[in-house]
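Only a single protein chain was left out; the remaining protein chains are all shown in position.
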Amino acid sequence: MIGELGLFALVLALVLALMQAALPLAGAHRGQRQWMAVARPAAVGQLLMLALSLAALATAFLQNDFSLAYVAENSNTALPWYYRLTAVWGAHEGSLLLWAVVLGSWSVAVAAWSRQLPEIFVARVLGVMGLVSVGFLAFTLLTSNPFERLTPVPAEGRDLNPLLQDPGMIAHPPMLYMGYVGFSVAFAFAIAALLGGRLDAAWARWSRPWTTAAWVFLTLGISIGSWWAYYELGWGGWWFWDPVENASFMPWLTGTALIHSLSVTEKRGAFRGWTVLLAIVTFSLSLLGTFLVRSGVLTSVHSFATDPARGAFILGLLILVVGGSLVLYAWRAPRLAAGGSFGLVSREMALLLNNALLCVAAATVLIGTLYPLALDAFGLGKVSVGPPYFEAVFVPLMLPLLAMMGIGSLVRWKRHAAGPLARTLLPAATATLCAGLASLWWLGEVPPLAALGLALSVWIAWTSVQAVADRVRGRRRRWQALRTTPRSVWGMALAHFGLAVFAAGVTVVSTLDLERDVRLAPGESIEAAGYTWTLQSVRSTEGPNYSAERGEITVNRDGRTVATLYPEERVYRMQSNPMTEAGINAGLFRDFYVALGERRADGSWTVRIQLKPLVRWIWLGTLFMALGGGLAITDPRYRRLTERARLGAEAPA
Amino acid sequence: MTVRQRRATFVLLIVGGVMVATALALSAFRENMLFFFDPSQVVAGEAPTNYPFRLGGLVRDGSLEEVDEGLMVRFSVTDGTSEVPVTYEGVLPDLFREGQGVVVRGTLREDDVFVAEEVLAKHDENYMPPEVADSLRTTKPGEDRR
Partner (left out) sequence: MKRLLMPLVVFVALAVLLGVGLTLRPGEIPSPLVGRVAPDFTVESLRNPQRSVSLSDLRGEVSVINVWASWCAACEDEHPYVMALADEVPVYGLNYKDERDKAIAWLDRQGDNYTASLYDPDGKVGLEWGVYGVPETYILDAEGVVRKKHIGAITERTLREEILPLVRQLQAEAES
């Protein structure tokens, strides 16, 4: 019964999405106000139906309703209730439903916070989002129905993939989808602007908070995924350049470029065509990611069970959405007016370089991800492109980007004389040079590239603090000046500072970490990295739906126990695959990381021990970046200016 | 800058950027692309010695053995017609099992033993490393006779 209810709600949601797409777009074209007015109620109704559908699926999971094929394949009565709940999006069908719910939520958010915008513009935005929703709901219903019935009803389900039975997985997919799908708002704004032929500073101002919000969610989603991979996959790596990771990273790179080019379009009216194109490209890459993950053209640890019919459907969707919008772009973009001019040394120029570097970086990731597929498609052999490729390409692109960042946050709009700019940057440059030399001298045998990485982290940290400090210096009432500093400036400084923390973490953990595979019998010790690691014991334990061998490993220094780690080797009863659960002792400056391998014939165990300095800074940095983005969104300026923009917009009509 | 100059800068930057990216990508591809061979190709001498590549196939049943008191293990990778002995020092992945698909990365020594630096295994019902699937497609024992 609950299954039929969910399916019925899903069908109704599709009908409402069709209404949300067709009527407002037609209305905007023909100037019919009543048709345009359908957009908001249709969006709300669609979300209600989608939420009902998701709730029905969740209920089926909580009640162990194995008459639904999706529940039977991904749940089990022994599964704790919270994992039964997250199993809702643990596989293809349910995660697609979650995707639709997230898209519906963004649509309603746009509907609710767009009262200041011209009616015709909102109608177009919601219409475009409705179109996207129609595509995804049709995809769900036609190829991936989560409410499909199963006969005969099995007594027990197959259990959720053990890798996904983890708190990180509760938050990762929703966050990631909020980001992915959130770029549909920027996309819809861009399409609406192209349709209406009005692409100006006001348009950029409206889309900025939405784009930043999506970017914040994507940043959080990616870093939660990386954190999950770090502790759950048991290898101690935090980024694998896996096709699925790349699929989320490419829209992040172009999304970051979009945030910056939007600021130029808003402040200076320049880069209009480019900004629109970036908005289209970013969402297209989100869709491409969906295609890569769900079509089975690429294999990966994260990919869903695949089905060629699904791949063909998404490819069709991709061609319609991306092809259609690029045709629209080629048709309408020539009408865009050029913006204001700027000098060679100016913030516009710095952000232009930033955009070029970020897009080139995204392109190299795309090439690396699709290259094996291309070779295979033309019958040129099977190759794999692994982390070495991405590191070899990515690092040389990121170093100039980091250097440019420091200048970008201090240089003035339009024109900045080279001399004064150099004087502004002198203290930061001195600090950077000192940091570079100090790390070379102090850390001894670090590679020069690592010293450069650390120096650039100092450079960015210094300049981002200076971006705020310069507003205060020389003022009589400093506190007042600090308080009136716009939140978007605070946000930028915090996000840039976060990137500095992130870069420092990545540099240190990738050059100074220690990894050793050893064989230890219970009671045996080994010396590594100045610590004594002792395997105290290995005991059998039972979890709710698995049994495990649980090791106890102590880490000693100078006779004092610094950490006790409990790595496990689990076997989940239903799926009977062994799985490593690493033992981790986290610290701000270092992590101890231990994973059990297999038991050898003589009763000893293979153990992988790792010491990871500053690894936490990676996620601390991304957290700062997300917080910075969040701070920028709350800038009251956006609300004030949109009101002013509305007055300006309605005057000619 | 005037509008025209700016547009020129813009195009120049993008074109330059794409060129830099292509150059970087190509040089990185040349150095970091790992070719894939199956045991038959290795036995036929098609694979390079002392140069890294990936070898894929199935772990032959009963071939896994411990070499010494340390971590070193030895096993054979087969595609049904030929097999290649592999040594590996380290912790084997969770899903490594005899009779199942595996991809190992490493180099082939002069004495035709493959020294693995990394072992990848995954064998749930939906996954077969594409290279393994392909090598099994081309060299199947006995089937072409029929």
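Per-chain residue numbering starts at 1, and chain names A and B are given in the order in which the chains are listed.
Convention: contacts are C-beta pairs under 8 Å (C-beta built on N, C-alpha and C of every residue); 3 or more make two chains touch, one makes a residue touch a chain.
Computed from a predicted model, the values in this text were never measured in an experiment.
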Residue touching the undisplayed chain, where the options are A:D376, A:E515 or A:E598: A:D376
Residue in contact with the excluded chain [from A:I319, A:L344 or A:A586]: A:I319
Per the touch definition above, residue among B:A28, B:L58, B:L71 or B:L120 touching the missing chain: B:L58
Residues of subunit A in contact with the chain not shown: 69, 72-73, 150, 152, 154, 158, 273, 277, 280-281, 284, 288, 291, 295-299, 306, 308, 311-312, 315, 318-319, 322-323, 326-327, 329-330, 333-334, 370, 373-374, 376-377, 575-577
Residues of subunit B in contact with the chain not shown: 11, 58, 61, 80, 97-101, 123-128, 130, 133-134, 136-137, 140-144, 146
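As a convention for this text, only the chains that are shown with their structure count from here on.
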Distance from the mean Cα position of subunit B to that of subunit A, given in whole angstrom: 29
Residue ranges of subunit A touching subunit B (in the complex, touch as defined): 234, 270, 274, 299, 301, 305-306, 338, 341-344, 352-353, 356-357, 359-361, 363-364, 367-368, 371, 376, 381-386, 388-389, 392-393, 396-397, 517-519, 577-580, 595, 597-598, 600-601, 606-608
Partner subunit A, residues of subunit B touching it in the complex: 1-3, 6-7, 9-10, 13-14, 16-18, 20-21, 24-25, 27-29, 31-36, 54, 66, 69-71, 89-92, 94-95, 122, 124, 126-127, 129-131, 134
